[in-house]
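The structure follows.
All protein chains but one are shown in place.
Residue numbering begins at 1 within each chain, and the chains themselves are lettered A and B in the order written.
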Amino acid sequence: MGKTPGTIKKTSIAVTINGESHELEVKPWQTLLDMLREVLHLTGTKEGCGDGNCGACTVILDGREVNSCLVLAPEVDGSEILTIEGLSVQGVLDPIQRAFVDHGAIQCGFCSPGLILTTRAFLAENPHPTEPEIRVAIAGNLCRCTGYDKIVRAIMSLARP
Amino acid sequence: MPQFDYAAPQTLKEAVDLLEQARGRALPLAGGTDLIPQIRKAAKQPALLVDIKRIPQMSRLEFVPGKGLHLGAAVTCGSIMRHPQVRDMYPALGQACSQIGSRQVRNRASVGGNVCNGAPSGDSLPPLLVFEATAGITGVSGTRQTTLEELVVGPGRTTLGPSELLVEIVVPLPAAHSTSEYCRLSLREEMDIALVGVAVLLAVEPDTGRCLEARIALGAVAPTPIRVRDAETVLQGRKITERLLDRAADLAAGAATPITDIRASAEYRREMVKVLTRRGLKACLSRLTRQGGGRR
Partner (left out) sequence: MSNSTKYIGKSVPRVEAADKATGRALYGADIHLPGMLYAQVVRSPHPHARIKSLDTGPALAIEGVKAAVTARDLPALTDIGRALGNEGAMGLEWFRRLVLAHDKVLFEGQAVAVVAATTPEIADAAAGAVAVEYETLPVIGDVLEAMRDDAPLLHEDLYTATLGEKPTRPSNIAAHQEVARGDVEKAFAEADFVLETTYKIQRVSHGYLETQAAVARAEPDGRVTVWTSTQGIFNAQRQICAALSLTQSLLTVVPMEVGGGFGGKTYAAVECLCIMLSRKAGRPVKLVVDKSDALRAAGAGAGAYATVKASATKEGRLTACSLQLVYDIGALPNSHAPGGMRSLGPYKADNLKIEARNVVTNKLAALMYRAPGSTQGNFAVESHMDAMALGLGIDPLTFRMINAVEEGDDDLLGTTFGPIGLKEVLNRVARHPTWTKPLRGRNRGRGLALGYYTGLVNTNSSVLLHVHRDGSVTVVTGHVDLTGTRTALRQIVAEELQVPLENVTVQSKDTSSAPYSDHTVGSRTLYTFSLAVHSACGEVLAQMKERAAGRLGVDPGTVRYSEGMFRAGRGKSKSISWQEITRLSVRQLGGPITAMGSATSNHPPCFAAHITDVEVDPETGKTRILRYTSFQDVGRALNPGLIEGQVQGAVVQGMGWALGEELMYDQGHLQNPNLFDYRMRTASDVPFIDNVLIEVPAPQNPYGFRSVAELPIVPVPAALANALFRATGARFNNLPMTPEKIFWALREGSPSSRRRL
């Protein structure tokens, strides 16, 4: 049995999100996803499935991409987080965002923030991947609209020097 | 999401004390990639989660020359698969880690969690069984060591007490002239679970081609991952022929006791044990031949 509502205190955390420091009161069971969306209203991070099977809620936590629905808010105390809102500076698209837009890799757009962040973390690790490597790298991000074709092409355009 | 408390102790003692005080209502939290969804659908209902990731020992990932590999219980699958010595000396373990979930999942999921979860299909277990890895466990009454084969006793069940913690997994040096391979069959290429997983470790005498050591472990086809010693024995000491491979594969399939579920039938799984056992052995043989004898 879990606890009944109201018996558990909130806990306070310090976290840097998109370069800004925040001191936040969070509930122990709150996910990072809910913290971003419900507390900070950073709604660019999407909830697709809530159990780590779709990748829509991907954010970059201390340099590595994670499903924010599988991370608890108190776990990120002291961490640095990059969400989709932190990627473009003053309205100028980041090169990955630019490539997704220009290649027609965005249709409904619900998977796009997660895919763009996975791409960022992946290319930081492997700047010149092959097509099969790209396909494996984004396998954790489901997309129902594009058939992945233009997404893979967008990433390939970034992978070529 | 059901509600629970959260604690992030800095030492093993604090962690064990917290577990002890909670009298069975606390669970350790490593990557959370299995645990959080289970809590969400109320399959597990802890009152407290004890986050072990801030305990230094839990994050140890170190290869000690002449001894082996130390994997802290919270080390992520991503770190393990990227580790150069894992890739060189423990290929089956690296392969298994690289097949768990997605990049996002591997950046959180730990091998410790994979082991403690006790899932018959846990990808890291068959490789750890063929390496004859041991588990370092700590509890209120001290520490103990056990083999992984003894640790996992049934689907979702281990010999860990409610206030015991898996601290690290120690993977001994693989035998001389050996290599290893993990073969997995799943319905999708990525983001999937093993219908069958087979880990093989094979050592072959370079000059004679005689099998010095063979170890085979199966995942997802029995209540726990299992070693198939009958299949190992037929290979031991002999030159490996196609017929012998078939014999070992048949013995492995015979040892499997798979179930039918929504993913596959028991019969299909059993057939696939044969295929993957053969493939694992062949992959090892071909690597050993190519490298002229594998690890020395």
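The rule is short, and it goes like this: a contact is a pair of C-beta atoms (placed from the backbone, for glycine too) under 8 Å apart; a residue touches a chain by one contact, two chains touch by 3 or more.
Computed from a predicted structure; not experimentally measured.
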Contact set of the excluded chain (shown chains only): A, B
Residue in contact with the excluded chain [from A:19, A:63 or A:104]: A:104
Residues of subunit A in contact with the chain not shown: 4-5, 27, 37, 41-51, 53-54, 56, 83-85, 87-88, 93, 97, 100-102, 104, 106-113, 116, 132, 134-136, 138-153
Residue numbers in subunit B that touch the chain omitted from display: 1, 3, 41, 185, 187-193, 260, 262-265, 267-268, 271-272, 275
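Methods note: only the chains that are shown with their structure count from here on.
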Distance between chain centroids, defined by C-alpha means - subunit A, subunit B (Å): 29
Touching residues (chain side subunit A, partner subunit B) in the complex: 1-5, 7-8, 11, 27-31, 34, 50-53, 55, 58, 61, 64-67, 69-72, 74-75, 77, 118, 121-122, 136-137, 139-141
Touch list for subunit B against partner subunit A, complex: 1-6, 8, 25, 29, 31-33, 36-37, 39-41, 45-47, 49, 51, 53, 78, 101-105, 107-108, 188-191
